[in-house]
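Here the complex is missing a single protein chain, while all its other protein chains stay put.
Note that the chains take the letters A, B and C in the order they are written out, and that residue 1 is the start of every chain.
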Amino acid sequence: MSNDVTENPGATEVTDVAVAPPLSQRARSFAFAAIPYAVAVLAAFVVVGIIITALGHDPTEAFRAVLTNSFRNQTGFVQTLHKWAPLTLLSLAFAIPLGAGRFNIGGEGQMILGTVGAAAVGITMSELPMVILLPLVILVGILAGAVWAAISAWLMESFKINEILSTVLLNFVSFEVLDYVASVVWSDPGAGGAVTLPVGEGAVLPGIGRPPMHTGVLIVVLVSVVAAVMAKRSVAGFELRAVGLNERASRLHGIRTGRVAVTSMVVAGALAGLAGAIEVAGVHQRTLEGVQSNFLLLGIIIGLIARGSLTAVPFVAFGIAVLEVGAGSMQRVSGAPVEIVLILEGLILLFLLMSDVATERFRRARASRAAKGALA
Amino acid sequence: GCGGSDDPEASTGDGDGGGDKQVIAAIFSGPTNDADYNAIGLRALKAAESAGAEISFSEKVAVTDVEARLTEAVGDGATVVWTHGSQFYDATAKVAKNNPDVNFIAEYDGLPKDQPANVWTIDRQFHLGFYGMGVFATKLSKTGTIGYVGGLSLPFSMAEVHAMEQAIEDSGAKATIKPVWTGDFNDAAKAQQFTTQLLGQGADVIVGSLNVGSTGTFQAFEGRPAGDGWVTAKYTDKSAAAGEHYAGSLVYDFDKPLAEVLGKIGGGEEKGNYLLGFDTGVTIEMSDSVPADAKAAVDKAMEDVKSGAVKVELNTAKIG
Amino acid sequence: MSGIRKTFGPVVALDGVDFTVAEREIHGLLGGNGAGKTTLMNVLYGLYAPDSGTVSVDDREVEIRSPRDAIAHGIGMVHQNFLQVDVFTVAENIVLGTDSSTLTAADGSSQTPAQRITELSERFGLTVDPSARVADLPVGVRQRVEILKALYRGARILVLDEPTTNLTPQEVDDLFSSMRAIVDDGMSVVLITHKIRETMEVCDRMTIMRDGRWITTVDKADTTADDLAATMIGEVAGGDAEAAALAEAAQVALGEEELGEATLTHALPGAQKAPSGGAAAGTVTHTPARVTVRGLTVAGSGGKPLVDDVSLSLRPGEILGIAGVAGNGQGELAEALTGTRTATGSLVVDGEELVGRPTATWLRRGVVYVPEDRQRDGILPGAGITENLVLGSHRTRSRAGMINWRAARSEAVEAIKEFNVKTPSAATPCGQLSGGNIQRVILARAFAHEPTLLLLHNPTRGLDIRSTQFVYDRVRRAAADGCVVIVISEDLDEVLALADRVTVAYSGRLVGEFARGEANPYDLGRLMTGVGA
């Protein structure tokens, strides 16, 4: 058979270390990919619209809120970015170990420890000047998250304890830790919730613009660029994926599989911890019960929708952030019950995946037709 | 059961609600159909609506999202923003600073430091109410062991327990309080398990300081003969759900407080602290099955606190 | 089967193939790697849905949508890589999917699964321990389990996809006698193999495929091994030259060390024995050793070590052949010699001690390992060919921790051309390739490393004649460049064809040693079975 080896028209794998198709192609396939997603979102809106109308509310108002809230004004956009930052970090914290075939479900625990560490420094050393305190706060947050993840990694390597089990359980432990810190150690007496005292002035990330966007967003931009490049080009990125694809073969070819897996978990923890530190230093100026929000689940979803491609993560994360910010204001604007938001998000996810299948089948059909054509 | 929508474009976001129609946006922490803290919030809001204000609200708002909700509400032209629940105070104060020409009503347990000029606080003073509950429980208890079931071990929760202890002291009885915290105001299952254990440990009066979780405390009494132990609740009258061991509830009402604060704001008084107490909408509602002497004692306690004959100390010192 | 066509995306795996198996015959299915043998049989077994074409059983056209249908029509298949549930026992694997309660023996009396299994294994000489966990079994036995699975379901047409590749010579003989017993029972067998000797030994008819097309079907009576070899290799376009080039591999395929030459010369005019390895000519005999192994030992779970005090001294350009029956510690030895398994003792390459160093270091010193189990140890199935070619050298080739994928990609394209890997693109996931093509990728990677010590374990297993010859040539070229080569193979012919020096692995030790030429199959055979030792 003829070895007509092309530089891969339309690589099947959408992963970082897979050979990337030429730019023009990527651009075209990008546009091509956009359509079904739009359709999927639309379909979800239609279904939910019917429900909302049936409940006697105005769907158009609701959807206007969901779609435009992020872009209507400065405020909406800043909010979106503030959501985007932790979402991106937590989905990286899921996607990186996933590359090595490990499931880190502990993102929220690691993030919580990050906030605790950051708050601890920010509160106890509140007198320090910003140049020292702020970096310290961020650093300690990162470390705290990394250590928390390292526990799971250690249990995984040394005792073969499944990481899903350990991370889930450690999440629950971290809730108690947070509860203790926020309602006992540095509890704010006036607060009606488990909330710590505010951190010192020097521990607050400076803001940009009006309304201020905290500079944590820039840190996250930097991090996601580095992550994407590392995954695409670096040895570490390659070894990570190799371990995920075939652990034995990797070890036989000189990859320290155990070390790679452990490192991926610890790095994930560090990123989640950074997310925590940024929430403290950028958004809340303190840590508090529920600071982890639903970032873990959304992070997992983002990571999986991006099919583990660290390059895609920030973009998917932005889409989800827009949805989240918009959905949040939906009720106040339209009066539709708040549960609708969950239903809408669930449907959008389902339909997005289904549209993926649809396009895939369509592409395959086209390919085989092309092949037949070539034969004739 | 949801708020009527207001058309943001129509209402201009022009500042102090002085004179013209107030556009109120409220933030609730849980579902407004919880027949509990959020329900009374919505009731107050609806009352304001029938008094002529224009309303909208968001429910089930997490503390992490409240700032976003607030800024949006302001952006959509609300002239008065009310956050129902003191966990929202910090975010409210923060947004208030950034929007000086909008009025804010927040809740806070105590007097906040550097309260912005456009913020009213409602101080819930739970310790006052729980002094009454302390008297109530002491009267009801035969075994002299009183169980207190809280959610998160927050300062206000500590204050409640200390107030009850003060009540026991003042009454000279030798009852003891076993306080427990389920870790979640809305986890009824945990509440049921804790209550069962408290009852097992000899407590015969359970004072609940929960939200939706309170149903768990009632459930724990299932299968016990009437009169064998009492359970009390907080925020709303729960007689319908509680069953025959229900002794009563420390009921809070925000209709009057909200109306009065809105009135003051309308009158141009943009900053202040509204104190909740037995004189302003707080009462202990008792079921008919409660013995008369207990009723009397509680009524007296409420009077004393109101009149100031009894000074209830606000003590948030840690317990267990 | 007639007019079967099957495509995978751009790949045309089968292009209108006709294939007929008669009753009571063993039908050989031959063809190069990627010819479409496995695919054709997967279609027959209902695992792949053909794009077009029809299947008839007993002259009745049938539709086979899934293996369930295939089984219903009395078709059984033993797959190229076993399909077994590792955690299940032999018995469980065999009865899986059947109704164990309602079994009836030949005489109509009811029967327990255990009884049926023992009955079958006795009748066809397929001895197994029904209560053993398949994960713990040697490949030979797992092979029998696969066949029993088919027989247990009353298969009348049994497909064996390269069953002999993982078997020791004895096991092959056992298998063949079992196959005989099976056809004598009135069934038919399709045997996929690359070894002409085997086909000539057991098959009644053979069909040859090439590039997804049917080439010819011949009776054993009207053909000779050499004709087959010729047809498999294809139209000898290059005439004598190419024929000569392939002669040796053809011989190994024919398994006729002595006759080979004579017979082949008239089959493929101009063929003569290819020159043997660089070091053989005795010229370099006195050059100092490049690789020295002293007392290399791998501890076993029990008292007995898996690799027992192995010592070797190898000169540059030398090719050492290690013959032996599978299961004598070859795998462990190979891993110990390549630093992929913890071992004690000493292994010095170019004066540097490597034992105890991480695998990466071994690789950096040019120690290259071509493992026996490709799917499991050789490739990243989900990754493209480019990534698979980079694997192992990814650290050495990186600059500042970054890999230049553009360069890697063009190298890959080159390698694919050079090693004749049949693939639609350099990004095609390696796991999609046919068994033989996967091996070519692995070899391409191995030779790209410019190895100092090259260890190949059953390197040509499952390769067609062309590829086999290709491997031999590359091995010799590497040796000529001064690389030390160790070939561990259960195929005696292969060892004899390649090695300058031959030794035998027996229960973890290396016994006996013969220089090229002195080695005769019979002495080796005795050592391999532990008689001579």
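Convention: a contact is a pair of C-beta atoms (placed from the backbone, for glycine too) under 8 Å apart; a residue touches a chain by one contact, two chains touch by 3 or more.
To be clear about the criterion, contacts and distances are computed from a predicted model.
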| item | value |
| --- | --- |
| Undisplayed chain, where the name is taken from the UniProt record, one of "Ribose ABC transporter permease", "ATP-binding cassette domain-containing protein", "Sarcosine oxidase subunit gamma" or "NADH-quinone oxidoreductase subunit K" | "Ribose ABC transporter permease" |
| Chains on display which the left-out chain touches in the complete complex | A, B, C |
| Which of A:Leu87, A:Ile300 or A:Val325 contacts the chain that the document leaves out | A:Ile300 |
| Option touching the unshown chain, where A:Gln110, A:Asn171 or A:Ser224 are the choices | A:Asn171 |
| Hidden partner chain, touching residue among C:Pro163, C:Gly382, C:Pro424 or C:Gly508 | C:Gly382 |
| Among A:Ala38, A:Leu342 or A:Ala365, residue touching the chain not depicted | A:Leu342 |
| Which of C:Ile71, C:Leu389 or C:Ala426 contacts the chain that the document leaves out | C:Ile71 |
| Among B:Gly77, B:Gly134, B:Pro155 or B:Gly213, residue touching the chain not depicted | B:Gly213 |
| Residues in subunit A touching the chain absent from view | 51, 55, 155, 159-162, 164-166, 168-173, 176-177, 179-180, 184, 297, 300-301, 304-305, 337, 339-343, 345-347, 349-350, 353-354, 356-357 |
| Those residues of subunit C which, in the complete complex, touch the missing chain | 8, 45, 47-49, 66-68, 70-72, 77, 79, 83-88, 92-93, 95-101, 149, 153, 381-382, 429, 431-432 |
| Touch list for subunit B against the chain that is not drawn | 1, 30-35, 39, 42, 60, 153, 178, 180-181, 183-194, 196-198, 200-201, 212-213, 215-216, 218-219, 222-223, 236, 238, 240-241, 243, 320 |
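In the analysis below, only the chains that are shown with their structure count from here on.
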| item | value |
| --- | --- |
| Whole-Å separation of chain centres (CA-atom averages), subunit A against subunit C | 45 |
| Whole-Å separation of chain centres (CA-atom averages), subunit B against subunit C | 77 |
| Multi-partner residues of subunit C (each touching 2 or more other chains) | none |
| Residues of subunit B engaged with two or more neighbouring chains | none |
| Parts of subunit A lying in touch with subunit B, wherever the complex brings them together | 57-58, 61, 69, 72-73, 75-76, 79, 82, 175-176, 179, 183-184, 187-195, 198, 211, 279, 283-284, 286, 288-291, 293, 325, 328-329, 331-338 |
| In the complex, subunit A residues that touch subunit C | 1, 3-9, 11-13, 17-20, 232-236, 238-239, 241-242, 245-246, 248-256, 364, 367-368, 370-372, 375 |
| Subunit A contact footprint on subunit C (complex, rising order) | 7, 9-10, 12, 34, 51, 211-212, 335, 338, 340, 358-363, 369, 371, 376-384, 386-387, 390-392, 394-395, 398, 401-403, 405, 409, 413, 416-417, 420-429 |
